[in-house]
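Here the complex is missing a single protein chain, while all its other protein chains stay put.
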Amino acid sequence: MNPEYLTALILGGLTRGSIYALIALGYTMVYGIIQLINFAHGEIYMIGAFTGLIVSTVLTMHGMPGFGVVFFAAAAAIIYACCYGYTLEKIAYKPLRHAPRLSVLISAIGMSLFFQNYVLLAQTSNFLPFPGLIPDFEFWKPYSHVMSATELVIIVTTAIVMVLLTLLIKFTRIGKAMRATSQDKIMASLLGINVNQIISITFIVGSATAAIGGLLIASHTGQINAYMGFLVGIKAFVAAVLGGIGSIPGAVLGAFVLGLSESVFTGYVSSDYEDVFAFLILVLILIFRPSGILGRDQTQKV
Amino acid sequence: MRIFLFSLLFPACVFLMFSCGEKPADTIKLGVAGAHSGDLASYGIPSVRAAQLVVKKINAAGGVLGKQVELLIEDDACKPEIAGNTATKLISDGADVVLGHICSGATKAALGFYKDAGMVCMSPSATNPDLTFSGEYPNFFRTIANDAAQARLQVDFAVNVLKVKKVAILHDKGDYGKGAAELARGYFEDAGVQVILFEGITTGTVDYSAIVIKVNSLNPDAVIWGGYHPEASKIVTLMRKKNMDTPFIGPDGVKDATFISVAGEYAEGVYATGPVDISTNPMAILAGKEYQDAFGEEPGAFFDQAYAATLCLLNAIEKAGSTDYSAIVKSLHTHLTDTPFGKIKFDEKGDAIGVEFAVYKVENGVFTEHK
Amino acid sequence: MTSILDVKNLTLDFGGLRAIDHLNLTVNKGEIAALIGPNGAGKTSFFNCITGIYKPTAGEIFLTCRNGEKERINGLKPNLVTRKGMARTFQNIRLFSSMTVLENVMIGCHSITHAGILGAVFKDAATRKEEKYIVDKSYSILKTLELERFVNELAVNLPYGAQRLLEIARAMATDPQLLLLDEPAAGMNPTETRRLDDMILKIRDEKGIAILLIEHDMKLVMRISETIHVVDYGKKIGEGTPEEIRNHPVVIKAYLGEDIHA
Partner (left out) sequence: MNMPVLNEIKKSLIAAIWFMFLTFPIMVIKVNTITRTIDWRWKNMMYTGIGAFFLSAVWRYMLRRKEKNQNALEKEGLSIVQKILQVKTFSIPATVLLLIFAIVFPHLFSMHQTNIMISALIYVMLGLGLNIVVGLAGLLDLGYVAFFAVGAYAYALLNLHFGLGFWTVLPVGGFLGAVFGILLGYPVLRLRGDYLAIVTLGFGEIIRIILENWNEFSFGPAGIANIPKPELFGLDLSLSAKTIYLYYIIVLLVIFTVFVINRLTDSRIGRAWIALKDDEIACQAMGIDKAKTKLRAFALGATWAGMGGVVFAAKTAFINPASFTIWESVIILCTVVAGGMGSIVGVICGALLLILLPEYLRDFGQFRMITFGAVLVLMMVFRPGGMIENVRRTYQFKTGETNDIHS
């Protein structure tokens, strides 16, 4: 088919990819530190979106100008997501530091269920309309039929977040501590690193990215409900694994591979088997690179 | 071998803990089954509330056959495997008639049990044609028109009014959505309209731009959607943002206030079929008001249908003079009941006579019946 | 005297670094040979190479199998190598921690038994016979190595020296032609070491199993081994009887120094 069709598909894929990436980042960070599939990560993202919605509605009703609303809503969403992430870790994971890894996984699943229904009961089971926080910028109008302003913002934000995270991990003291912890907890603690603190920080940072994701995606799809987190969570995790779980650029790369392949497949073949294709890609890549695209593969010492 | 010890000791403990003795009371037991938890709860809860409202009224007015009406509310989360248990629970608890289930799949799974137990089951929302057309379930009734009628209406509208030559059909791969979409496809092909795209999308996905781009490139005269409103609003929004003004026609799953509030300006001009407008029916207005007062929000999906169904069931028992199965069935077929949809009774297949569909169009923020 | 293991020009590269460099080595039937050299000389890598855990970059490995004919075994999976008759122990002890001493040895019998799923479920006569055979065989091996007093202990609760012996027992259960011992005496006190070389000799004499061992304890090496191979930086720098090695200039220079006369 014609080239602009392909480009359109690719742009669509990019948006989807960045959405996955924003969530996958949180997964991969947490995994990197405590080798745990944080099943409840998707729920943190959902809670972020809800907080954003509530705050923004309240503010708009009290007649705050658009910009202020966006700012405060975003701030509140991020802060609350962080708090939830922190509490989640303290309640469901910290007491299990020395338990079998599967137990922690189950505990995470339990938390995910809990959060879903907590929001369901405290708020509503209905879909809620989410205000378009991102304005259709004037300068972007001419291109908006190719890619909406929101999509643009999503892609840009993802890029920024990823760069910031990489910087954080590579160059700051905390980042170094994180890397040390992920390599060897005991050694790290011997070197005077407060491991528990580092883990908490990781959860907080991860939750922050999730919240940003939540806000952007909600204002992209224009609606939220208590179950929005689960499926995205799974997809994001697939992306993280695809890229080599534990590696930040890996997560982003994996996310884009997933997003693009889904989009192009839908465009040229059929959306019926979109996910089948996504998972087949995963299987193929893992068969040839058992620890993901950018994952360092663990060879056992004999 | 002692391993089974626990496999068997355990249920014992469980039962000592939970087994609740059924207390016999001289009441009419109305079972209400549907999704009251899980992601489809929003389709089930309104019908529970409808039943509560109606029963409150009727009990205040002396009940049915001089007996008070008691509600047995059971959740099936719209899952077939759970629906089976729900059905047996209602049967064991001695329900006389059942209002439900909500989802067609769950209803199918449960009906067999009701049939064997000789119980009437009336759904406010299960629109799958087979339920009545297959003739397998003489005990099944519904206060909502079936998907076949709906698809027929959609297609006629698209062909005669919109004069479409080629259409794209999308669905959500769900029991309801895909079923509706296939019926529509069939009718379109009979009408000589070319179906250039028939694809299912994955619900809950964050972004549908790929499929929208695809539809755009094929540029059909209309897009037919089979599914519920959340996905519909996402797709419509994307279409309009990409400057596609192709007509969008959805089933009653789309005709929901939430759809408009979610899609906002982009909802304008969207067509959706739905039960004939009853906003002028005094009973409907009253029911809506009761709901507002009791639960402090707008009535949700299938509220009116459930309201009507409850009335029909109880009225049928009253007219039948007993809770005997065949008597109830007979009176459902013969006696008219006054409902928010006007006076209705049921044809031999179990579909409500007088509950029709109409095509609606979103005009400045409300679904207005398209004459 | 027929050889049981012939390694020709074995070479192994890790990325740029060459761990083993055109190494030639032969072990004869019923011989006790030692592989010595400074730390990081590539001894354990050599074991990993010939047992199939690492793939050699170049070179040939031939093993004389139970049926007596030579077979080229490089590139073979570790479990197949074991089945062909070459068993090993590990430098960093790798016992099955959740199992008892006896069970550890019973696992060793896996490669010489065949009971399948159906057998396991129906416990037919053949399977029961096999199970009994496994148990008896394992127990007798434990006896040979004087471990029978630990028979029902969990392997992890054994003293260090005993764990090393158990690794040997486990390896013997696979009915090897050739037994590779990776630092069997590491962490043992002198008396234990004494007992160890009796054991090794006993294994060789009673079962006729050839033995190739990596060891840093020169006393032990000199006492029991008939041939000694010296490697340094992955290269073979000397070979011969203990006597020859003692007076081998290159070897002394490269490695032994004076401590041998101590």
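Read from first to last, the chains carry the letters A, B and C; within each, the first residue is number 1.
In the analysis below, a residue touches a chain if its C-beta (ideal position, glycine included) is under 8 Å from a C-beta of that chain, and two chains touch if they have at least 3 such contacts.
Not measured: the values here are computed from a predicted model.
Colleague: Just list which of the chains on display the missing one touches.
Modeller: A, B, C
Colleague: For a quick check of understanding: of C:Cys65, C:Val151, C:Ala186 or C:Ile237, which residue touches the chain that isn't displayed?
Modeller: Of all options in C:Cys65, C:Val151, C:Ala186 or C:Ile237, contact with the hidden chain holds for C:Val151.
Colleague: Have a look at B:Pro46, B:Gly100, B:Pro124 or B:Gly200 and name the one touching the chain we're not showing.
Modeller: Spelled out, the listed residue whose C-beta touches the missing chain is B:Gly200.
Colleague: Of the residues listed, C:Lys55, C:Lys132 or C:Lys253, which one is in contact with the missing chain?
Modeller: Of all options in C:Lys55, C:Lys132 or C:Lys253, contact with the hidden chain holds for C:Lys132.
Colleague: Touching the hidden chain in the full complex, which residues of chain C are there? Just list them.
Modeller: 51, 53, 77-79, 82-83, 87-88, 90, 94-100, 102-103, 106-108, 110-113, 115-117, 119-121, 123, 127-128, 130-132, 134-136, 139, 151-152, 154, 170-171, 173-174
Colleague: Which chain B residues touch the hidden chain?
Modeller: Where chain B meets the chain not shown: residues 1-12, 14-15, 17-20, 22, 36-38, 41, 73-75, 78-81, 84-85, 88-89, 91-93, 105, 108-109, 112-113, 116-117, 128, 130, 136, 173-175, 178-179, 182, 200, 257-258, 261, 296-298.
Colleague: Kindly note down the residues of chain A that lie in touch with the hidden chain.
Modeller: Interface residues of chain A facing the absent chain: 31, 35, 37, 47, 50-51, 53-55, 57-58, 61, 76, 80, 83-84, 87, 91-92, 95-96, 99-107, 109-124, 128-129, 234, 237-238, 241, 245, 272-273, 275-276, 279-280, 282-283, 286-287, 290-292, 298, 300, 302.
Quick note on the criterion: only the chains that are shown with their structure count from here on.
Colleague: By CA centroids, point me to the most central chain in this structure.
Modeller: When every chain is reduced to its C-alpha mean, the one closest to the whole-protein mean is A.
Colleague: So, what's the distance in Å between the C-alpha centres of chain C and chain B?
Modeller: 72
Colleague: Taking the mean of the C-alpha atoms as each chain's centre, how many Å separate chain A from chain C?
Modeller: Centre-to-centre distance between chain A and chain C: 50 Å.
Colleague: Among the residues of chain B, which are close enough to touch at least two other chains?
Modeller: Within chain B, no residue touches at least two other chains.
Colleague: List, in ascending order, every residue of chain A touching at least 2 other chains.
Modeller: none
Colleague: Which residues of chain B touch chain A once you look at their complex with the stated criterion?
Modeller: Touching chain A from chain B are residues 37, 39, 41-42, 45, 173, 199-202, 204-207, 209-211, 213-214, 216-217, 229-230, 233-234, 237, 241-243, 258, 261-264, 300.
Colleague: Help me check something: in the complex, which residues belonging to chain A touch chain B?
Modeller: Listed in rising order, the residues of chain A that touch chain B are 1, 5, 8-9, 11-13, 15-16, 19-20, 117, 120, 124-127, 129, 144-145, 148, 151, 217, 220-223, 225-228, 230-232, 262-264, 266-267, 270-272, 274-275.
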